[in-house]
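The block underneath contains the structure these notes are about, expressed in structure tokens.
The complex is shown incomplete by one protein chain, all other protein chains being positioned as in the whole.
Letters are used for the chains, namely A and B, taken in the order the chains are written, and counting of residues starts over at 1 for each.
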Amino acid sequence: MTAATLRKRSRLSAYAPALVGLGTIVGFFLVMELLVQTGMVNRFIVPPPSEILGSFGRVIVEEHVFSRFVLTLTECLTAGVMLTVFGVAGGVLMHRFKLLQQACETWVAAMASAPIVLCYPLFLVIFGRSAWTIIMMGFVAALPPVILKTIEGISGTRKVLVNVGRSFNLTGSQQFWKILFPAALPTIFVGIRLGLIFALINIVGVEFLINFGGLGQLINDLAERYDLAGTYAAICFVILVSILFFMTLEKIERWLRPVD
Amino acid sequence: MSPPPSPGNAILTADHINVRFETAEGPVVAVDDVSFDVRQGEFLSVIGPSGCGKSTLFNVIGGLLSSHQGVVSVGGETINGPHKSIGMVFQEESTFPWRTVTDNVAFPLELIGMARAKRIERAQHFIGMVGLNGFENRYPGELSGGMRQRVSLARTLASEPKILLMDEPFAALDEQTRLLLGDKVLQIQQQLKQTTLLITHNITEAVQMSDRILVMTYRPGKVKRIVDIDLPRPRTSEIVGSEAFGRYVAQIWADLREEASRGMRDEESHALHTHGAAS
Partner (left out) sequence: MAETGRLTRVPAPAPVIGPVTLLRIAIILAVLAIWEFLSHSGWLYRDVVPSLLAIGRAMVELLTHGEYYFNLGVTAAEVGMALLIGGVAGVAAGILLGANRFLSKAFESYLYYLGPTPKIIFFPIMIMYFGVGPESKVALGTLSCFFPVALSVAAGMRGIDKVLIRVGHSFRANAWQMVVKIYLPAMRHPIINGVRLGLGVALIGCLLAETKLSNKGIGFLIINAYSTFDMPRMYAMLIVLFVLSIVANAVVGRLGGLHTIKRQ
């Protein structure tokens, strides 16, 4: 076996898993198509995949998917800016005032795992059925990870770097802005990414629940109209959007941290 | 050219073992036409420089590597997978951190479905044999490296294998611990008349413990020589100081040095080659 054959073979085997994965999914849809068309699966519960695909076009045009997408995105970005500003500031404050950190860090950690989104009826009362309910919900739910990661990033700065700063007699504020903060940025970005993910999940979820807003509301609308194929199409669409969103976030993070 | 396997009470036979690996740079022969036998009750060491394929051989005999040519047979039966007559002791830390010493040692007995009370009794026997009495309810995390290897040894012994197969079990330990553990293993081997096959790179260890030593060449690994060690038994670590011991060590070192140098030159030219190609 020549080295060239070996290389060609290994390249093929590199693609094989991806093909199998994709193939399984396509196969699954084909099987579903068959099952529904032959009546083995009730088409009023599961529309045939071909019909779902067909309604994509209709949904995109008639339901103004693009403007909904922009709306959801705007909500996300607003929440994102808020959680970056307040989250990082909160983390910095807690690092600066050690006592505050000792007192509150476990509370913040507890909040990170608590079902904050359940407070949406509360936010509905405060902000009404508006975009602000959605944005605030995304903001509040996403805040804890940003704060925690910021604290982690700043306190995790390698001791030697701190000592370099001291050896140059930097003031507290210089020390922070020139050494601690830049060193913490990678971890802070991880926190912001986590926060954005939490925000998106909660935003789309609340849009669905309160039947207001962009993409989340679309699904709710179509479901209430018993437009089955449309509902499935809309769900697929939201999945696609969120996957793209996360992939983009990952790419950005990798671009900002080329080291690892 | 390997010497023909000798007749007699051979309990394990390795017949023309060949192992080839496909790498990015082409096929590499790890083990080249190795044949030997292991006799009942003997202590056989396989020694060679790094890269001579001895760990590969260990995996082949243990049945963990099946992509080889040639036949390994135990008591007439061909091996294709881990055989119940062969017990393996690995080089790395292999105790289960979530089990106590007793539960670790009783592991093979648990697998065959032995009742709990009986398991514990048997495990106790082997724990005592490796000198860990009193540590039955400790966890490996609480023990030293040497003690953990003793637990691994006891665990393998508990399965009462006809052949004990060990791959550099003391490699991670310091010299003194190694010598004393070597004593312990010898003691056990002599007490149980356990057939043992030890893979090692340590000449002192090999000469101290073995009846015969199989010296391997650098890759592709062949049998260079089989040396009979004619030192009196029972042996302890004190024998390390004797003259006969020194002669054996010198003889084997002469063989090994040749192979080790060849190995080093090979690695250097390989590194040069790959870096040279890159630049």
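FYI, contacts are C-beta pairs under 8 Å (C-beta built on N, C-alpha and C of every residue); 3 or more make two chains touch, one makes a residue touch a chain.
Remember, it's a predicted structure, so these values are computed and weren't measured experimentally.
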I'd like the shown chains that the missing chain touches, ordered by label. A, B
The one of A:I60, A:L73 or A:C104 in touch with the missing chain is A:C104
With the missing chain put back, one of A:V65, A:M82 or A:L124 would touch it. Which one? A:L124
Of the listed residues A:L12, A:V31 or A:I243, which contacts the missing chain in the full complex? A:I243
Need a quick check: the contact residues on chain A for the chain that isn't drawn. 16-18, 20-21, 24-25, 45, 99-100, 102-104, 110, 113-115, 117-122, 124-126, 197, 200-202, 204-205, 208-209, 216, 219-220, 223, 228, 231-232, 235, 238-239, 242-243, 246-247
Take the complete complex as the reference. Which residues in chain B touch the chain that isn't displayed? 62-64, 81-82, 84, 87-88, 90, 92-94, 96-99, 107-108, 110-111, 139-141, 159
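Throughout what follows, only the chains that are shown with their structure count from here on.
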Just curious, how far off is chain B from chain A if you go by their C-alpha centres, in Å? 52
